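A single protein chain has been omitted from the complex, and every remaining protein chain is retained in its original position.
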Amino acid sequence: MEKKRKWPAIYLSIVFVILYAPIFYLMYYSFNSAGTMYSFDGFTLDWYREVFQDTRLLVIVLNTVINALLSAVVSTIIGVFGALAIMYVKTQRIKNTLLSLNNVLIVSPDVIIGASFLILFTIIGIQLGFTSVLLAHIAFSVPIVVIMVLPKLQEMSPALIDAARDLGASRFEVLSKVILPYITPGIFAGFFMALTYSLDDFAVTFFVTGNGFTTLSVEIYSLARQGVSLTINALSTIIFLVTIGLVIGYYFISRQSGGLTGMGVRK
Amino acid sequence: MKQLIRTFLIVLAVAFIFIFIVARLNASQGLSGGNTLTIYNWGDYSDPDLIDQFEEETGIRVIYETFDSNEAMLTKIQQGGTTYDLAVPSEYAISKMKEEELLIPLDHELLPNRQYLNPRFLNLSFDPDNAYSIPYFWGTVGIVYNKEMVGDKTITSWNDLWDEEFRNDILLVDGAREIMGMGLNSLYYSLNSTNESELQQAKEKLHTLSPNIKAIVGDEVKMLIGNGEAPIGVVWSGMAAEIMYENEDLDYVVPEEGSNLWFDNMVIPKTADNIEGAHQFINFMLDPENSAQNAEYVGYSTPNEKALELLPEDISGDERFYPSPELTEKLEVYDNLGKEVLAYYNDLFLEFKIELR
């Protein structure tokens, strides 16, 4: 029995090591005084000092986070509506059509999304910058939320809603007291996925951003021309540590206050 | 439901706190105030100290944004919705921008420092009388190689790359004009060839190079060659200069069959807000001392005659970056071949890439 329990642990550790390997590689070289990502010369904190002196870089980081948070919230709301809409459409054909349309953006290459949004925004007359990037991020995050929420809705027994109705619950009450609590884990999963896509996106942002607004990935891409500066490594290290801290902190706080709000432990 | 609303409110609150911080940071940088100049340039293509100096002298805040290809820059300016005051495209992009009426004519009165430019780089076919553009840097396409790793082989020509010894040794930049040009030049054709059979031959010839090609990459080529990941690379001269500065084993050669001579030029796009500031900046960059400082920082060749005199002898006398008149004879500037021919170049290059393996 003892032996059996070991293998899963080993397997999981290997997966985690591989997932984190490139990140630790980046972190390791953020302390390199040589200024390149090969040949480690000596320990230095210069790159960290540079990060905090570079206001422009800090603004870009904050812009990236603001954009990700806002777009994730808005797209989660629209996405939940979308999942409900798909769920309660009665005709199978319309349902399938909606689902296929939903998935178009998930599967379209970023370049296409970016290019077509660029044309779209120019036609509508939206100034390229924060607004256009935010709109684009909301747009491509919505289908991901739908995909994450829909299975939860489908697994929910219709009897539950009928029961609530029979007990005299109003439409809003059914939604807020029965449906939403049930699909909350799916909603949070969708929110986190939207956040992930937004933070990670390069191509779409690259197309639809104008002057005066840049996100981190676009900035990194332009910095990459000169060979990645270790300032970026230092910055990633900080972001990474803060994220890990937040995630773990959030997890334990929400556990203590009873019931995880996060990715949903049931009952 | 409550949990959902609470979490989302917290998220929104955090976002708004960040927005507030960003606004404060921007205000402290003076970015929200009126007198700014937005420059749209290649990455790392101006000495930051010079920009600081310009800001101090004129009181104009410079916002420096970068692009990574002429095409990307063109798309952004074409679509509008941006307010770039100054851009630095290559010569063939300038023809295109002129065709599409994306440029504002320069006021030469405001650019007295223009006199320091070498006449050889003025009044070129892509922009007669320099009505729209002022040369910023120029350079060549050539071969950078690691002397230690290549051993006793010498590389002086494109055709040397076909040597069987260099199996899996060569990195190419990912550019259709550059690589097709190399194929054409290796056959002693013009790199502006529009002859279909010549282009086919060039592609066939390139195909025979496949076993020697390690990868076709973008700007990473600098890092990869500098790091010794591969001994040979086909690159732009400025890239070579930059990595040679860090790695002494590297050498650069402009192949004897001929190669490309290119220019990057300062222009004022239609989207400009601060036209006067843009002129001020161009004139500032043309000042011999500033121009020399910039050339030393960036590593590309300067078209500024006076600045060249100010540069240390080991830079200005370096024939690899300021080639001799005989070699210069063989260098060609890319013509604007028109959309159809260019598309043909691109198709052939794509085919070459697909058949690489």
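Letters A and B mark the chains in the order given here, with residues in each chain numbered from 1 onward.
The criterion applied here is as follows: a residue touches a chain if its C-beta (ideal position, glycine included) is under 8 Å from a C-beta of that chain, and two chains touch if they have at least 3 such contacts.
Just so we're on the same page, contacts and distances are computed from a predicted model.
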"Cation:proton antiporter regulatory subunit", "ATP-binding cassette domain-containing protein", "Spermidine/putrescine ABC transporter permease" or "HypC/HybG/HupF family hydrogenase formation chaperone" - which is the UniProt name of the missing chain: "Spermidine/putrescine ABC transporter permease"
Sole residue of B:Gln53, B:Ser69, B:Asn159 or B:Ser316 that reaches the chain not shown, by the stated touch rule: B:Ser69
Missing-chain contacts mapped onto chain B: 69, 71-72, 74-75, 168, 171, 174, 176, 214-218, 220, 223-224, 227-229, 339-340, 342-343, 346-347, 350-351, 353-354, 356-357
Chain A, residues in touch with the chain not shown (by the definition above): 8, 11-12, 15-16, 18-23, 25-26, 29, 37-39, 78, 81-82, 84-86, 88-89, 92, 95-96, 98-113, 115-117, 119-120, 139-140, 142, 147-148, 150-151, 154-155, 157, 171, 185-186, 189, 192-193, 195-196, 199-200, 202-203, 216-217, 220-221, 224, 228, 232-233, 236, 239-240, 243-244, 247-248, 251, 260, 262-265
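By definition in this document, only the chains that are shown with their structure count from here on.
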Length of the line joining the C-alpha centres of chain A and chain B, rounded to whole Å: 34
Sites on chain B touched by chain A in the complex: 1, 3-4, 6-8, 11-12, 14-15, 18-19, 21-22, 25-26, 28-29, 38, 40, 42-44, 63, 65-68, 72, 75-76, 79-84, 219-220, 222-223, 226-227
Residues of chain A defined as touching chain B within the complex: 36, 38, 55-56, 58-59, 62-63, 65-66, 69-70, 72-73, 76, 118-119, 121-122, 126-129, 132, 176-177, 180-181, 184, 187-188, 206-207, 210-212, 214, 221-227, 261
